[in-house]
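Removed from the display is one protein chain of the complex; every other protein chain stays in position.
Chain IDs A, B and C follow the sequence of writing; residue 1 opens each chain.
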């Protein structure tokens, strides 16, 4: 694997910061009484951002409920994203999709609310790419909890049988809602399940963006060259609760020490330090990115707040495709 | 593993013969115009019969669609079985279940027609055994094709998480209906999937009754002692087609040579020869069993044919439990 | 029995707690049932230990496992977190639980299981994957009983009855019902399955409803009363079997029928009620039947817009007035 270019690394860093600042902003909006269901990615920024950075523009992403890293990583403007979350007509789904973020041009294929429903859909996107003799790849995310759904099994088997160009990334953050995964999941390493489909399974440090980029790139190359799917398991942790509902609910179902321990592995900080260490960027350069991003997200807030809601007519439209 | 006792071996042999003769009889009945959906076990007698022989009377069996070996092995009288298949009121399900064979006393827990639906049900039986602090075990069968259903994944994960006393036996006969499993199944050895649930996976010769008994016994002991489930994959082959529909449809989707090759591995013949080889039984003893069994099945036919159909009132009853 | 004010969620919890204390075969299964987003099963594990089982995300699987446990001596109460996810569990509920007893020839085979289908209805932008009302889907399957209570009293009493029933019961709940308060007797009482209740008497029109929208129907009735129309409002409570007698008796009196439900209209519960009356009570009617139900839409996943296709008090009142 050749060294990662500066541009790429800085893009990853700035998208991770963008995601973090965006996430914080949404939490503030929620506190102010605006109803948005956010599954915070605080602590999980690395994998989603790094893996999407390894994609080509025409590649597809099949997202899941945890956060918005796949959207930001795929190039979605925070303005458009926030507008959608606030139900505005300027949102990427015209204010109807809400959390179910999708974008045709960015090839973000829609984020179902039913856990694991998107995994067979991703396999089908892969099949379609193959049948159309295109060279694209689909990146499909899911969580450790969702990995126990039947659809994951069916979807992974289909993708494997078809040698479809799909890269599965399971972000294992140790919990599903309020339940530690040892209570519900029969293996410690979800990656072990790859063997059941005859595909490679890789475990990476989910808080290390560089590891995430490298593993994704390798799997994407493999998929693009017709060798079929890979399952990557990224070991990580969500610093906040499942949603804003239990944002700081640390004591109830997980020990504070555990959270503190993972705080130390902050992926944004980690990448920042690494970039300086390898002299890819100076503190000043990175501070500038941080600062710009904050402004950008403030603007996004302004834009979203000022955007109009869709009309009732718009809301009731598009149940069927009329064309 | 201590040597298997003569009684057990003779019971296995006679049940395998019973199953074979019963299977042949049903084929004849079907040819005569009686409508029974039989998924023939010709060539697959060993595992179902041997594994059920390793159970205690109070253990449960969670059957599947392929044949009736689990019923005969669990002690069901062919009379009662055939009556049920013919829709007679003397059948084990009062003529309403048909192929969905069940028997409360024999702890045969019902054979759903929806592939893999029974696997989570088996996990739940296992959970119930544990919660009631009973010492029973559930034996749950399924095919290679069904192994791709989401319910298998969910059911195996549940059983594994609960360390439930369930033994899963996958009879891999290389085909699901008219489709060779390489076309649809991403692994060659279904047993590999056991690793995804942190449970042992074993591969056995599905045409070797002794191997089947030993593997089942070991897994049953393991389950009974609280160590949780095992997945056993029995490599075997169905000599006939999927149902009577394609009974001799050899050319269409599988080569005649393949069938011929597997004919040579006939499990009944194999056990017979082995029993004589280790001097457990003489040809005469075994011939006697064969002869008696034929008479028994003739009687079963007579009994079933002479049995009355249920009344319309009986047929419409039992939708709800009134008690 | 003293009656205290408590919420629908608390009433459900009390029913579970009392039934678990009464019968050790009663167990709870589902996702996050220990902490529980709906609070209905919260902390019961502190009292009942292993009998409260946090299941993996696998609605089909743990619903099926519930069937297996029910067949062999337990009485599971299985929570499915949202109505929407019943479509994952549909086979386990409608093909397995519903048919198992019959398929096995009756006798000792029985499936005493309750599927608590939680969190129904649209609210706060829950959207099309967390906001449907899917009770109508399950009334189509013989072998099941289907319940959908509107208030704390019924919630407790019906859940107890459901747990004691030897048949599979699909017990629907609505996210906006959970915080509704009402008087609930302490201790044991039951509400029978299959009996509707007249919540408001009236002579001019019958409104048949249930669940959360029942409360909108009652408000509509109040508004209508101000305009001189006295609506009789029926709370179905049980959707399968449905209390035909109660409905017919009311329509006989009022000669007019409006149904109100939150789910979509086509193939909805209102269709069944309308059909029953058109079959068995046509002679009583002096005006067309009206069905009030969700629009032909997909629920917008937007706190701003998610009520736009859901019937409101005014829609019910308007439908009634169109009959006069």
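General observations
Note that in this section a residue touches a chain if its C-beta (ideal position, glycine included) is under 8 Å from a C-beta of that chain, and two chains touch if they have at least 3 such contacts.
Quick caveat: nothing in here was measured; it's all calculated off a predicted structure.
Residue in contact with the omitted chain (choice from A:4, A:17 or A:92): A:92.
When the omitted chain is restored, the residue from C:95, C:122 or C:206 that touches it is C:95. Of the listed positions B:43, B:97, B:155 or B:196, the one in contact with the omitted chain in the full complex is B:97. Taking the complete complex into account, residues 34-37, 86-87, 95-100, 112-116, 145-146, 148-151, 176-179, 183-185, 245, 252-253, 309-310, 312, 315-316, 319 of chain B touch the chain not shown.
Where chain C meets the omitted chain, the residues involved are 60, 84-85, 87-88, 90-91, 94-95, 98-99, 102-103, 127-129, 136-137, 139-143, 240, 242, 263-264, 266-272, 274-275, 277-280, 282-283, 285, 287-291, 296-298, 301.
Those residues of chain A that touch the chain absent from the view are 60, 62, 91-97, 100, 102, 104, 109-110, 112, 114, 117-129, 131-132, 150-151, 153-155, 157-158, 161, 317-321, 323.
The rule we apply is simple: only the chains that are shown with their structure count from here on.
The greatest centre-to-centre distance from chain C, using averaged C-alpha positions, is reached by B. Measuring from the averaged C-alpha position of chain A to that of chain B gives a distance of 45 Å. We define each chain's centre as the mean of its Cα atoms; on that basis chain A and chain C are separated by 36 Å.
With centres defined as mean CA coordinates, chain C is found 40 Å away from chain B.
Of all residues in chain C, those touching 2 or more other chains are 55-56, 58, 60-61, listed in ascending order. Shown for chain A are the residues in touch with two or more other chains, namely 148-151, 183-185.
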